[in-house]
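Shown here: the complex without one of its protein chains, the others still in place.
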Amino acid sequence: MNKSKFLLYLLYYGKLKKEKMKNNWQEFGISNNQIIQMYKEMLLIRRFEERAAQEYGKGKIGGFCHLYIGQEAVAVGAGQTLREDDTVFTAYRDHGHALLRGITPNEAMAELFGKYTGCSKGMGGSMHFYNVEKGFFGGWGIVGAHPPLATGTAFATKYLGKDSVTICFLGEAAANQGVFHETLNLAQLWKIPIVFIIENNHYGMGTEISRAFSGKELRYKGEVYGMEIGRFDGMSVVESYKAVKIAVDRARKESLPTLLEAETYRYRGHSMSDPGTYRTKEEVENYKNIDPIESLKKEIIETKILSENELEKINDEIKILINQSVKFAEESPEPPIEALYQNVYL
Amino acid sequence: MNKSKFLLYLLYYGKLKKEKMKNNWQEFGISNNQIIQMYKEMLLIRRFEERAAQEYGKGKIGGFCHLYIGQEAVAVGAGQTLREDDTVFTAYRDHGHALLRGITPNEAMAELFGKYTGCSKGMGGSMHFYNVEKGFFGGWGIVGAHPPLATGTAFATKYLGKDSVTICFLGEAAANQGVFHETLNLAQLWKIPIVFIIENNHYGMGTEISRAFSGKELRYKGEVYGMEIGRFDGMSVVESYKAVKIAVDRARKESLPTLLEAETYRYRGHSMSDPGTYRTKEEVENYKNIDPIESLKKEIIETKILSENELEKINDEIKILINQSVKFAEESPEPPIEALYQNVYL
Amino acid sequence: MALLQIREALNAAMKEEMERDSTVFIMGEEVAQYNGAYKVTQGLWKQFGDKRVIDTPITEAAFAGIGIGAAMKGLRPIVEMMTWNFAILAFDQIMNHAAKARYMSAGQFKVPMVIRGPNGPAHMLGAQHSQALESMLAHVPGLIVMTPSTPYDAKGMLKSAIRDNNPVMFLESEMMYGQKGEVPEEEYLIPIGVGDIKREGTDVTIICWTKMVSVCLEAAEILSSEGIEVEVIDPRTIRPLDEELIISSVQKTNRCVIVEDSWPFASVGTEIAKRIHQNAFDYLDAPIEIISSIDVPMPYASNLENEILPSVQKVIDAVKRSLYY
Partner (left out) sequence: MALLQIREALNAAMKEEMERDSTVFIMGEEVAQYNGAYKVTQGLWKQFGDKRVIDTPITEAAFAGIGIGAAMKGLRPIVEMMTWNFAILAFDQIMNHAAKARYMSAGQFKVPMVIRGPNGPAHMLGAQHSQALESMLAHVPGLIVMTPSTPYDAKGMLKSAIRDNNPVMFLESEMMYGQKGEVPEEEYLIPIGVGDIKREGTDVTIICWTKMVSVCLEAAEILSSEGIEVEVIDPRTIRPLDEELIISSVQKTNRCVIVEDSWPFASVGTEIAKRIHQNAFDYLDAPIEIISSIDVPMPYASNLENEILPSVQKVIDAVKRSLYY
């Protein structure tokens, strides 16, 4: 196999759980404000989804609802490396990615409630959040089918002579779909400015990765196509930022794609209806012990960026936002019947 | 990348054209009779297709007609490693694979003529030859779509406790299709007794491989899935036999899949309508200089397995067979109209 | 007689056929260790083990194709699609291979397989997860398309599907898996291509299948209380269609309403209307009424979803339009 010039996975490849997070973000140009921002975003996502789960239980939210809880560091760290004119795609587990791209809790909760004030005006629901202006391109339900679309948007920005980039998140099980391989080939062949991030949370629904993928290392799927690859600790927002920054810079400056793998974990079931009995309590606990939010909180306190009290204030502010979002969703109108006939050629 | 335990591509990896064929077949248990048999098969395929091209020119054959001329060594060498109860799949360039599995020139030519006496009773045509009893499973027209079917047949023999195997031939351009990657994953995950042979003739229609595949080595597509891989000189029937034998034995004895790449070349256009202007005369000549039939003929004479005269006799016998096949096809009846309504649930 | 859910009836059909014939096996996403996303394969992995109940990666095209190849070589695969929306990824394998292998080979191949799973809108799943694909599948010669509406039908139809030598597309409904009904203890088969009169009537013929049957039966009750007796016909098999049953009913009632929860353009309901028009032209006293879903992708919001789908009221109105034409 041709040696990858890309050092990322040598640098940051490390046994998960063993290695504690390195508080060396300054070296990587991450400001304290960014650290605080990432903390806020992770906490917002966490609290938003905890509340969404409650509202789902009350029957306020319908259909499928896939929670991102546990994986926040992947999207948040990656999101910090982006500009406003960049584009983000993910699958149906999309609340987190949507919130960090600036979809408000109000718009998000209203969408879950199927209201006209939602980010997709109630047409999409949990799996189909969109805010095209803010560069959040969804929100897709067919496993493994969105990477070509994401690649198409990066193709377009390059075609138009812009230097914006696209990040495409997908699950490790989605990475088995054939069209993903076709897409890796084209992205490299045409030098598309895109970063593919496989969020390896080890399970596709109830199936552990070793029962679904016969290979050892997901990232070699990229190497076959001569694509630069990397792997990082997805339970650390700083590690996520560092790895994705390298890839995003390459996409922006050299117009080259990268395939990254994030080691992460979802605490909840696959969707609200999944009891998750295919995993041991211990396994889940092990990951909760390296919870991305808790560990960053410790770091923030140790490094005196913020005090306990200041962190409490953040927590309270977020609580208020979430409560407001539910009230907003409750009080918002359903889509009018005419909406049925809009946005489709009849 | 995990080191492949499979030595094949270390053994037989070699610059094409430079390295002359090694006449060391005895060491590999290839008898002189097998050498003669393989020579006969290659020559039969060559002459059959040269004649098919003429008949196509006369309008006796319709639709698409893809000639295998130049690639004979791949299928013939591979075919010699098989038993009668084994199964062979290929794409639309299927005349050669069909003939070596025992479809007679009569049945083959009649099929091209669209006659009821053809191997598919005139329902299939050039791209869809079948003889299920003899283990020739076609003959498929959608590029890259037959590997799952082939894998399914090997799955079935394993399920039924038999030790027969399947060989699935496909083009190097077909190897870009997503479903092929999905299939490699499943074949390895489920330990299916199948050998995938990518016939790399360097072109998919008018597109040279480097314009269609961003990677360097096709065979690494298998390594990603932990599959044993190999590569051989597809212009040498002996090299083909040697490489495929190792893989077929593994499939039969250990029930494990292998991905092989054959370096080969088609002398003619992609199909009868293709002038092939995307290639230089020199390139074509270079390959004709290492023609698999001519070089084996030289070997046979040098090693005194047969004399020039004996070889001439073989040539004459084949000429007669081919002439008979055209006469047979000419005189055979078209399918009856009732055939339309057979073999489909109405 | 036992009272079974459709889920349990389907499960029983597979269990019995697997016990009867060792070449029958199940393959699909989460069908084994998870007992099926909708628990239709509950307990089968435990009983039959890894060899015959097989979890697959999320690669619909490949495992559908492997099923087809296995069928070509003598096995009887039951391929579960977690939902039919995902089977679109396997349409090439289904349309170009399963449907054509037997014909192109002049009968040398048989493709005895079943592809089954939930089809059609469920509830608030949005556009990508709420598609009724029977019309696209039934368009393709070489495929058989079946879709049951009761536990009794589900069991007898699935057993016939498993035993048939052609590829059968078996369309279930997520919303109906829990629906209960009487199922005999003793073995029975419901043949392919044979419809069923779900309620006898004289005034108007209603033709409907799967989820729509209960909607139409409810409408029939209400109409009956108003003195209108409709005949409710469930073709059960979409392709090949039990044309005779349909035509003879319409020849009796001279009026027809077709109800489907799929898009209207070139739909199965459209096909049935064509056949009635052509074969009972002189019997029709009113144009055939067809109630399909509204011709748009499915929105998430439930008020819009309800507006789109056929309802008891829509059926009643259509019956009356037909009667008072």
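A, B and C label the chains in the order they appear, each numbered from 1.
Rule of thumb we're sticking to: a contact is a pair of C-beta atoms (placed from the backbone, for glycine too) under 8 Å apart; a residue touches a chain by one contact, two chains touch by 3 or more.
The structure displayed is predicted, hence computed values, not measured ones.
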For the full complex, can you list every visible chain touched by the one that's not shown? A, B, C
Tell me which residue among C:Gly126, C:Gly193 or C:Pro235 touches the hidden chain in the full complex. C:Gly126
Which residue among A:Gly178, A:Gly206, A:Gly230 or A:Pro292 touches the omitted chain? A:Gly178
Consider the whole complex, including the chain that is not shown, and state which of C:Asn96, C:Asn165, C:Ser214 or C:Ser302 touches that chain. C:Asn96
Chain C residues that touch the omitted chain in the full complex: 85, 88-89, 91-92, 95-96, 99-100, 103-104, 126-128, 131, 135-136, 138-142, 239, 263, 265-268, 270-271, 273-274, 277-278, 281, 286-288, 290, 295-297, 299
Mind listing the chain A residues that contact the chain we can't see here? 87, 120-124, 128, 130-133, 137-142, 145-157, 159-160, 178-179, 182-183, 185-186, 189-190, 339, 342-346
Contacts from chain B to the absent chain lie at residues 62-64, 111, 114-116, 120, 122-125, 127-128, 140-145, 173-174, 176-178, 204-207, 211-213, 278, 334-335, 337, 339-341, 344, 346
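We take it that only the chains that are shown with their structure count from here on.
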Could you tell me the distance, in whole angstrom, between the mean C-alpha positions of chain B and chain C? 41
Residues in chain A with touches to at least two other chains are numbered 176-178, 211-213
Which positions in chain C are in touch with at least two other chains? 57, 59, 61-62
